[in-house]
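The structure follows.
Removed from the display is one protein chain of the complex; every other protein chain stays in position.
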Amino acid sequence: MDFVQVLRDEFMGRFGERLRIEDVDHAKRGCHLDITASGVDIEEAASVMDGLGFTLEAISGIDWPAEEAMELVYDFNKMAEGGRIAIRVRVSRERPEIASISKIYGGANWYEREAHEMFGIVFSGHPNLTPLVLPEDATFHPLRKDFSA
Amino acid sequence: MSVDATTIQGETFVVNMGPQHPATHGVLRIKLTMDGEYIMNAEPVIGYSHRMQEKMAENRTYSQYFANIGRIDYVGAMIYNFGYACAVERLAGIPVPERAEYIRVITSELNRIASHLLWFGPFIIDLGGLTPLLYAFDDREGILNLLESVSGARLTFSYFRFGGVCNDIDDDFVAGCRAFISRMRERLTLYRRLVTDNIIFRKRVEGIGVIPPEICRKYGATGPVLRGSGVAYDVRKDEPYSIYPLLDFDIPVFGECDSMARYRVRMEEMNQSLRMIEQALDKLPSGPFMAEKVPRILKPPKGDCYFNVEGARGSFGIRIVSDGTEIPYRLKLRTPCFANLSLFEEASRGMLLADSLALLGSLDLCIPDVDR
Partner (left out) sequence: MEKQTSPPSALIRFAVLDKVLALGRANSLWPMTFGLACCALEMMATGASRFDISRFGAEVFRPSPRQADLMIVSGTINKKMAPAILTLYDQIPEPKWVIAHGNCAISGGPFVFPGQYSVVEGADKLFPVDVYIPGCPPRPEALLEGILKLEEKITGRRRWPIVEGG
């Protein structure tokens, strides 16, 4: 996967020590590169991916109450040329906040709304952070581990 | 929105389409800001079919969750079974015997044809033609009979197990498949003469609902929506799984980006699925249909993995995070209809309302797949 190498070089060049890039076996983990990028501006990372022609496939939220953190996994994929990259970012569980990438990827709009309503993560710069799947007046965040109706 | 002669003269009004509407294929609500017959903004409001699939994954064991997986995209449930079974097998390292792989592919491709037939009927109804639904459903009953004989269910299958399938296929099934394939090939010719070459139909879909490939990329659209916009991405070819590398099939791609292109992609996909089923039946090996020594209560090792398959509507991905217990820690469902619907707002600006229904129908939505 040549562009995976290109991506690796681009990311290392731009962000250097703030990243941890893991080459993973696609057959075991389902992606080609797993990048842990907690100290990195996610907007910049997303614009790098956009510039290289990747598609944003999913934004998954994971709640880690034992580690007082919430994790967001951004799955990128380069359609028709193959190549799946996962970028992981951790935010604090008490005040989960991260920049929104909805200006770069239009699809992120709905994914971020969903992560907000399910976990309570605030995406600053998002044009319309209202519940998407839950009722409009919902104030609870169901996918948090401490939630029960 | 710029102020020009049309907006000065007229008033815009807001119309609600749904959540109960015959053309939204489920409980979808679209808030339309209209200027006469033209759509200024169409905002889909979803969540009327939210069934907590991701939260339920944290309350069910891995095996119990098969019942939920069949109900996410209930039209293509076999393929979703496939994705989930493979994701857990990838995480837990469970091998699958060869016969089981062939059975999985045969039943999944039959389900894909059934799903496309189910899309075909209501799509033509949205455009005003009520008859093709009856033909499509008749063919679909043939497939459902076959699938019911092996899995016991007509619609929401839970046929797969970790390490194989729960039931073997017999000679009656194979003979039934072959008879179905030859009948379906004639029916596809019938559909071409009845619908595809029909001038009324073509006027309704050609040039309507153009989605450029750049919008598809920004919103993550996959499946026939992406292939109808000229991008040759199919998970079965790009990230092949199971025995798809051993089968000879083409990926239909059309570059016109309109509703007709998406329609033609799906009709041709039915043809290709028939080819795949034929080849798989010819090559079907004997052997076990289930791996040995798969624990009844499965506890995959800690870690996470992603697996995606080509669903009938696009790329269906599952991200499983396991903490070593028999209940998943987190299960993220990346469903194709969610991404496909998210581009509707941008793609439908300035369209006539009737044309936007052609666009909505050609996206092939299944609303519980959007809401999960």
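Labels for the chains are A and B, by order of writing; each one numbers its residues from 1.
Assume a residue touches a chain if its C-beta (ideal position, glycine included) is under 8 Å from a C-beta of that chain, and two chains touch if they have at least 3 such contacts.
Keep in mind that this is a model prediction, so the values were computed, not measured.
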Hidden-chain contact residue, picked from the options B:Met34, B:Met52 or B:Ala232: B:Met52
Contact residue for the chain not shown (choose from B:Ile39, B:Val75 or B:Leu146): B:Val75
Chain A, residues in touch with the chain not shown (by the definition above): 134-135, 140, 142, 147-149
For chain B, residues in touch with the removed chain: 19-22, 26-27, 47-52, 55-56, 59-60, 67-68, 71, 74-75, 118, 121, 133-135, 137-138, 140-141, 154-156, 367-368
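As a convention for this text, only the chains that are shown with their structure count from here on.
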Centre distance in Å when chain A and chain B are each reduced to the mean of their C-alpha atoms: 25
Complex contacts: residues of chain B adjacent to chain A: 46-47, 50, 52, 54-55, 87, 90, 215, 217-220, 222, 226, 231-233, 238-239, 303-308, 315, 317, 319, 321, 329-330, 332, 334, 338-339, 342-343, 346, 371-372
Partner chain B, residues of chain A touching it in the complex: 26-31, 53, 55-58, 60-63, 73, 75, 79-80, 82, 84, 86, 105-107, 109-110, 118, 131-135, 142-143
